[in-house]
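Note that one protein chain of the assembly has been removed; the remaining protein chains are unaltered in position.
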Amino acid sequence: MVDVPYEATVDVPPAEVAEVELYHPKSWWTQYVFSQDAKVIAIQYSLTATAIGLVALVLSWLMRLQLGFPGTFSFIDASQYLQFITMHGMIMVIYLLTALFLGGFGNYLIPLMVGARDMVFPYVNMLSYWVYLLAVIVLASTFFVPGGPTGAGWTLYPPQAILSGTPGQDWGIILMLSSLILFIIGFTMGGLNYVVTVLQARTRGMTLMRLPLTVWGIFTATIMALLAFPALFVASVMMLFDRLLGTSFFMPALVEMGQQMKYGGGSPILFQHLFWFFGHPEVYIVALPAFGIVSDLISTHARKNIFGYRMMVWAIVAIGALSFIVWAHHMYVSGMHPHFGFFFATTTLIIAIPTAIKVYNWVLTLWRGDIHLTVPMLFALGFIITFVNGGLTGLFLGNVVVDVPLSDTMFVVAHFHMVMGVAPIMVVLGAIYHWYPKVTGRMLDDWMGKFHFWVTFLGAYLIFFPMHYLGLLGVPRRYHDIGEAAFITPSVHTLNAFMSVVALIVGLAQMVFLFNLVWSYFKGRPSGGNPWRATTLEWQTPETPPGHGNWGKELPVVYRWAYDYSVPGAKEDFIPQNQPPTTRAIQGAAT
Amino acid sequence: MVVAIILLLVAVGSVLFHIYSPWWWTPIATNWRYIDDTINITFWITGAVFFAVIAFMAYCVFRFHHKEGRQAHYNPENKKLEWWLSIGTAIGVGAMLAPGLFVWQQFITVPANATEIEVMGQQWQWAFRLPGKDGRMGTTDVRHISPENPMGLNRDDPHGQDDVVIESGEMHLPVGKPVKVLLRSVDVLHDFYVPEFRAKMDMVPGMVTYFWMTPIRTGTFDVLCAELCGAAHAQMRAKVIVEEESDYHAWLEQQKTFAELSGRSAVTKATYRSGGK
Partner (left out) sequence: MSAIVLFMAVIAVIVGWWLSQQRLTAKPWLEEGSIDDFPGTGAMTVPAAKLGLGVFLAVATSLFALFISAYSMRMDMVDWRALPVPALLWFNTGVLVLSSVAMQWAYVSAQRNNMDGVIFGICAGGASAIIFLIGQLLAWRQLSAAGYFVASNPANSFFYMITAAHGLHLTGGLVALGRTTAKVWRGAEMPQLRLSVELCVIYWHFLLLVWLVVLGLLTGWTDDFVDICRRLLS
């Protein structure tokens, strides 16, 4: 029945993966603080990312207060507004989403899902977290240094980023660049672990095509991040040189406030190339883990295998590869050679095809399923809507000539918030509701969860959907106050005020979520080992939460793919990956 | 049930919002109607896909939500369906990309009869320059910038002497004449942005960028800066006034050339010096 030829002579590795010297904590300190256990590191990553993410949430409130009610709040001026947007963007994209998906979910789920005892280099993994923490501390410290954090926008475009017309020109920008460099070093340490663990420490029977899509997503994203982050590293180092040593990598001859500067000859566009060579893959570094996780959420809660698993895997790989040759679509109006527009518009729109396939396969998974509208499933549905919306507006901005009027307007802001803000956050939240029982042994409260979902989803949609139309009208981004202009009607201010009020409500709903996290930890309903009746390995651990070394004495052996839900003739509507087959009856039942 | 209805409402609501939105692009003032058309095509295609996907999803939630005894259908994949969907998507993408690239080709092909004008951005104001009687603009360099010569024109370049320098923050353009807008910055990135023109481009210190357009209607338009340029980014404003040819010439007559301006400041300086002695 297997219609794919293969050679049966390939070496089958020994039943036990070569015994890794498992690290054993000796004291409270090494168990909970300087721990080398991937699960503890995952929780450390997640808590740190959430903490700094809360700062970014508060910043977004302040921004919305200013935008909705300009001039009302004397404690927000133009410079501070720019500092808020910069820190909000940088924190959300890098220090929250990247760290949470790869450092948090990656660390927790990869070893469990591939059936490993731990990451392959636990010590390096621990270092990764501590360097990340240092990066976060350096970043947060910019709030307290003279001049405050940098206000250059999260893209940090030179020459503006290091000149005195921009807030945070002395300490802010230097610490920001240093923090990014630290983050990249820390991430590289972690990333090596995730990649090698997937390649190396898969348990017996776990072929690549038996991996859950979550692992595929995180794995591909990590490879991309490892290759793309050096671009940000190089750009940061070069800008630090320009700022501290007076070199002119990015700095042309210029006059600042009537003063001739000693720079000369550099190219600001060079920075943009380097930045977006990192920046575009970064979008997918956040999106691919979300794609993977949401596939597993939908499949589990619809009690149905993910539709078109192979296409899903190929699409992840294709998106990962293509995302390295689309970077200049962020630069259509940057003044680069206009002929690049043809190439980059074409590659950008081509990437829409594998992405669309993924969307189709998610909704086709729902078709004739047995859809349990649990909180994780609701978040998955919310993800599909926001992602489809944000993905489609991406077709506007990727199509070079359409981007000309829309670039640098609120349309762009609305687009990327929808597609890489709200959509991945939906997945993060859904995933937390999904895996919290595994991490703590207790269920999150369902009522609070549903309340949290509806307020967050509908609220976020109400903020960002109308925002596109402000951009269409022509409202530029990064304006603390749109001020007087003939095309700005009073209704623009009304809409802004409305979005601000909704933003406050959505933000407050997250407090309910945080309360739920704490409350359920102590009072939640005990979940048992596999509350969602899921097939993947992490739900089959002998203990919940999984103990040190994950699997007790013996590693699990995998006999099937990760999506055996509702198999005809099976007793239950799910068959765990490590359950040995009884018959091989179902072969050929499908296709 | 409720969930399915809300999901459907989101889709329907989005479409209705789109139709009845009071926020829509400003009335166009240049020849770039093609850009608006391309946006419209994109709206139609993406709108249809958006509605179809969400409505289908809502239907699935309505029809297949969990009930006692329901069992999901076992269906790992359907090659044919997936291929058809991919091909359909590719066609849709092509239908957006092709007109886009076609219009982009026009966008970057400047007609030969376009007059050059120059816009210079600096923190946080705009300056403009028109070629003088000789129809050519003189060379510039950031190193020449001084309080007397804020646009950094080369004093030794004969072409620059009759250039018209406008620092009042009010630029006039004749209607119906194609213009190539040369963009220059002396300090940081700026972006010459007039929503009604549709076209825009970053101004990058150290290089000259451009776009072209033909104004098609008269009026006064706000100039904004669309690329973050520092603390007063939002206050960097100017006006462009598109008017009939005769009005334009009347305005042009009153403007000072570079030679007149520098002569005047040279005179003032001389007086000051002699006064000091």
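Going in written order, the chains are labelled A and B, and every chain counts its residues from 1.
In this text, contacts are C-beta pairs under 8 Å (C-beta built on N, C-alpha and C of every residue); 3 or more make two chains touch, one makes a residue touch a chain.
Remember, predicted model here, so these are calculated numbers, not experimental data.
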| item | value |
| --- | --- |
| Sole residue of A:V55, A:L134 or A:V196 that reaches the chain not shown, by the stated touch rule | A:V196 |
| Hidden-chain contact residue, picked from the options A:H24, A:R310 or A:H339 | A:R310 |
| Omitted-chain contact residue, chosen from A:V55, A:V145, A:V234 or A:I505 | A:V234 |
| Options A:T50, A:T214 or A:S248, residue touching the unrepresented chain | A:S248 |
| Touch list for chain A against the chain that is not drawn | 1-4, 6-8, 10-13, 17, 20, 120-121, 188, 191-193, 195-196, 199-210, 223, 226-227, 230-231, 233-234, 237-238, 241, 245-249, 264-267, 270, 273-274, 277, 305, 309-310, 313-314, 317, 321, 324-325, 557-561, 563-564, 580-581, 584, 586-588, 590-591 |
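In the analysis below, only the chains that are shown with their structure count from here on.
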| item | value |
| --- | --- |
| Centre-of-Cα separation between chain B and chain A, whole angstrom | 31 |
| Complex interface listing, chain A residues touching chain B | 78-79, 82, 151-153, 157, 159-160, 163, 165-167, 252-258, 260, 265-269, 302-305, 307-311, 333-335, 338-339, 341-342, 345-346, 349-350, 352-353, 356-357, 359-361, 363-364, 366-373, 378, 381, 384-385, 388-389, 392-393, 395-396, 399-402, 404-409, 458, 461, 465-466, 469-470, 472-474, 476, 478-483, 485-487, 489, 491-492, 495, 563, 565-568, 573, 589-591 |
| Contacting residues of chain B [partner chain A, same complex] | 3, 6-7, 10-11, 14, 17, 21-26, 32, 34-35, 38-39, 42, 46, 49-50, 53-54, 56-57, 60-61, 64-66, 70-79, 81-82, 85-86, 89-90, 93, 96-97, 100-101, 103-104, 107-108, 122-124, 141-143, 145, 147, 152, 183, 186-189, 191, 193, 195-196, 198-207, 209, 220-222, 224-235, 237 |
